[in-house]
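Input: one structure, supplied below.
A single protein chain has been omitted from the complex, and every remaining protein chain is retained in its original position.
Labels A, B and C are assigned to the chains in the order they are written; within every chain, residues are numbered from 1.
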Amino acid sequence: MPIRIMIFGQLTDILNSHELTLTDIADTDALVSELNKRYPSLAGARYMMAVNKQTVTANTILKEDSVVALLPPFSGG
Amino acid sequence: MPIRIMIFGQLTDILNSHELTLTDIADTDALVSELNKRYPSLAGARYMMAVNKQTVTANTILKEDSVVALLPPFSGG
Amino acid sequence: MKERKPKNIFVQGPVATSFIAESIQKHSTQTSIGGHSIFLGQVRADLINDKKVAAIEYTTYEEMALEKMHAIREDIFSKYELTCMHVYHSLGKVVAGEISLFVFTSSPHRKAAIHACEETVERLKAELPVWGKELFDDESYQWKENSQTL
Partner (left out) sequence: MKERKPKNIFVQGPVATSFIAESIQKHSTQTSIGGHSIFLGQVRADLINDKKVAAIEYTTYEEMALEKMHAIREDIFSKYELTCMHVYHSLGKVVAGEISLFVFTSSPHRKAAIHACEETVERLKAELPVWGKELFDDESYQWKENSQTL
């Protein structure tokens, strides 16, 4: 089950990418663990997570077509 | 001693003029009495008085070159 | 830098949108500015006793208004961190839909610009000796009164 992960702002410097696809990720907690393993400096970064454009704070189940976004602090305007 | 009186806004309709000169007026109280005598409908009108561009509330002595202004409620903007 | 001599705020007739654009454009060289706040007063075609306001004709006690505006400006500059402030008010006839007031404040930070603009608008509405005569389309008129609450 592929999960699409969109990356924004300063996090693109850490992940060196604007988008990733990961498989076999059951929920957002599992996603965070996997990302921190692959990109250790991500663990110290401030960001929120959105699943299908809704920000999530509690652990959230990911489904086949879930789109996850990693959102560092906003700085528009 | 001539006193120059400037008239603005809706008061120009009551006094039918933008400017008056009155003589032998000692202070603003005396001016109000004189104006009310000449223009009875002025007594019911809302306005402030300014002497030399400063609004006055207490009775104020008028001097040779005093300029009095009758200021109805402001409606700029 | 902050030259704050009494200056004229009155313009004859409506404030043109091209003038507003030029005023904004001039600030592009002031690169310490982070936010501009602008208020525009537009003449409303109010319906009063079945008669429609076609225009407002503004008059002022100019010498007193400019002194008052200077005092307001000084107060606002001492209260807020402003880079600059510009105020323009129409005199004479301004047709419904046209702009009669243009207040423009700029600051490094948005909150200062926004609050300074709002306070300037409120104060000048309350304190400047300016009168608006609402001209109806049948050539009659009535004298406008500003609300303090809306």
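Here, a residue touches a chain if its C-beta (ideal position, glycine included) is under 8 Å from a C-beta of that chain, and two chains touch if they have at least 3 such contacts.
Keep in mind that this is a model prediction, so the values were computed, not measured.
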item: Chains in view that touch the one left out, judged over the entire complex; value: A, C
item: Given C:I9, C:L66, C:C84 or C:V121, the one touching the chain that is not displayed; value: C:V121
item: Hidden partner chain, touching residue among C:V11, C:I33 or C:A126; value: C:I33
item: Contact footprint on chain A, counting only the chain that is left out; value: 6, 8-10, 13, 50, 53, 69, 71-77
item: Positions on chain C where the hidden chain makes contact; value: 17-18, 20-22, 24-25, 27-45, 96-99, 106, 108-111, 113-114, 117-118, 121, 150
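Heads up, the rule we're going with is that only the chains that are shown with their structure count from here on.
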item: Chain separated most widely from chain C, comparing mean CA positions; value: A
item: Gap in Å, rounded to a whole number, between the CA centres of chain C and chain A; value: 49
item: Distance from the mean Cα position of chain C to that of chain B, given in whole angstrom; value: 27
item: Computed distance of Cα centres, chain B from chain A, in Å; value: 73
